[in-house]
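Every protein chain except one is present and positioned as in the full complex.
Then we have chain A:
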Amino acid sequence: MFAFYEECSNKHLIRALPPPPPPSIYAAYKHFAYNSLRFSVFIEIQMSCTHLWCVGALLLATAVAQTTPKDEHFHEELVVRPLSGDHVNTYFQFTTRWHYGQKENLYHTQLTPRVIAELLQQFDVKELHIGLTQGLWRYETWGYPIVEATSGAEMWAWFKATNLTDQQVDKQWAQLANVFSGVLCASLNFVDNTNSIAPKHLLRPQFMPANRESFMRYASLPREIVCTENLTPWKKLLPCGSASGFASLLNSGYVHNTKYHSLGLKVRTLCQDHDEDNCILEMTQTANLVYDLRLLEQSGNDFSLRRLFGMGLNGYCELASTSKIYVQRNELGARYQLVPPPPAEETTTRGGYTVVYGVYDMQEQFQDQGERLFNIAWLAPKGELRRQRQKPAPPPIYAHRYLLGQGQEHGRIVTEVTNSHYAPLPILVQELIPWYVHAYLHTLNIRRRPLGRNEYGSERLPFKLLHYAPGKQRELPTHLEIGFLLPGQSSALITIDVDYLVLKWLEYPPDANHGHYINAALVASALPMGTNYSALPLEGHLFAHSFNATRPSYVLGLHTEALIVSLPTPDFSMPYNVICLACTVVALAFGPIHSVATKLIVVVRQTSAPRNFLKKLKEKLFSRGSPLLPTAGEADVPEGAGCLPPEEQDENENDNDEEEEKEREKEDKEDKEYAH
């Protein structure tokens, strides 16, 4: 029976069932291309069948062996693909798959890092993706990557439990980010509700069973700089560490010399329907690197593992079940001669797109004892001119994004999606606009341009789907998801107007004029063919599972560039001055109004004050300290004389006369005294 399970899992039949989309999404998909609809329905039917069968197998297997080490497997894979423009893509994938059964078993970890197992106990997280990336993947020349990532740090997770609420998820999400901030030494601790969204349509869960009661959070930190301090802890999560196996190739000095490097971590749990006691934990660590051969110190276009990573391979991880290197042999890889030649070759046809891989099994290579370093060299034909090589055809869908407008007041975010396929394709775009940028939904529009024409006309494409959650300053980012059908051989220009906010002076980062980042947009589509497509199928967990994995359609995810905007900055040096000046102006109003409201009207003799400015000054200077000095003859009038009713006024006036006379007498006396 156990053998049966083995066979089952080896044939990769334990599959994750994609969740039935909620009704709203069904409605959205209805508008989509026919093939998209067919895709989701087809996949569901197909997978639910295999799923039932396999879960049966799972049950049988667990009945026999609860915690045998056979339940946990580790695989390491390395894929090397030459890309156009003298680039080489190396993709490492380390997969740990653990059929742990019940939750209690999570306390006894073997190959799986303890921190991951503890996560599943502490939090209700069912699936988690983290990407730490430096550089930009060039879709137009490099095709699609095996694993998608955006520049900076990116993280998304699904939570699911009975009676889970949004507030609990928010809390768990922040805690989870903090955990991985420590585990990966990244600034993920900056992930909180002010930069996280709950995606509705674009990102699909890969765990099982998922239904609509699951919660999702997504955040990305485009400003994060990925470096050595992230690579080292990432390697520590591997069963063999960086001591042996493929991970020994990942030396920070070489990894960070690349044009693009992306570290990935994916954790998902696959459980039997309605049974939390029969689960698989799958953890995938990926490192996706793109080398620019022109930057490696060498002549010609030859390269080797030693050139790329600084050293050869010292063996395989002893804990790994499989340890294989896949080298692409066709297309751009065809011109290279491999030394040593691959012992085996595998041809995969997926969606009408054929790729030939040379396969090196490290366990075979290192069968005989003795220490040595294994190296593969790619030798390009001599005397080949660079410009003779033709540019590859662009992939069916690619996206770019840029910012329009000048100044620090208004702007316009533009996302351009191009469909070079001949048939219309459904496109989903997810925008996460940070709170310091105001987006105006009413300015959102999609214009279309057939390929080959330069200008966008006034032709608008209608939305088939729109989800919008407005942002709030210091609280929530703006979350926008739109779906539309992009006709074949054309580009869509998605524009939305934004305003840049003035922040409080302490909210600016240390280098305020560096600018603020606007996150990359996510673009998704369902391709009818597998050109350039090498992502893992949903139910597979090894790179080898993507071989011959023909499906009715291929779900594609892309990231655009992140943007940087320059917000208006205040002067950081003068808070006190500003406070003083503003308060002075308030006082300027307060003083006179206070006088008007409280003071008496007096009549003052005009001549007593000298008209000459100098004399005035002199008098002011010398009159200090002699308070007796009368400056004027005064005639006091009681408060509000002008405002009293006429009857009262009359009486007052009589009083005034008397008082005035008295005053005058007094003044005369004082004048005389002064004269003496």
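Please note the rule applied: contacts are C-beta pairs under 8 Å (C-beta built on N, C-alpha and C of every residue); 3 or more make two chains touch, one makes a residue touch a chain; residues count from 1.
Basically, contacts and distances are computed from a predicted model.
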Identity of the absent chain, which is to be given by its UniProt protein name, from "MMS19 nucleotide excision repair protein", "Blast:Phosphatidylinositol glycan anchor biosynthesis class U protein", "LANO_0H15082g1_1" or "Elongin-C": "Blast:Phosphatidylinositol glycan anchor biosynthesis class U protein"
Omitted-chain contact residue, chosen from A:243, A:373 or A:574: A:574
Which of A:243, A:404 or A:441 contacts the chain that the document leaves out: A:441
Interface residues of chain A (partner: the chain not displayed): 406-410, 435, 438, 440-442, 466, 468-473, 478, 499, 501-506, 568-571, 574-575, 578-579, 581-582, 585-586, 588-590, 592-607, 632-637, 640-643, 646, 649-650, 653, 664
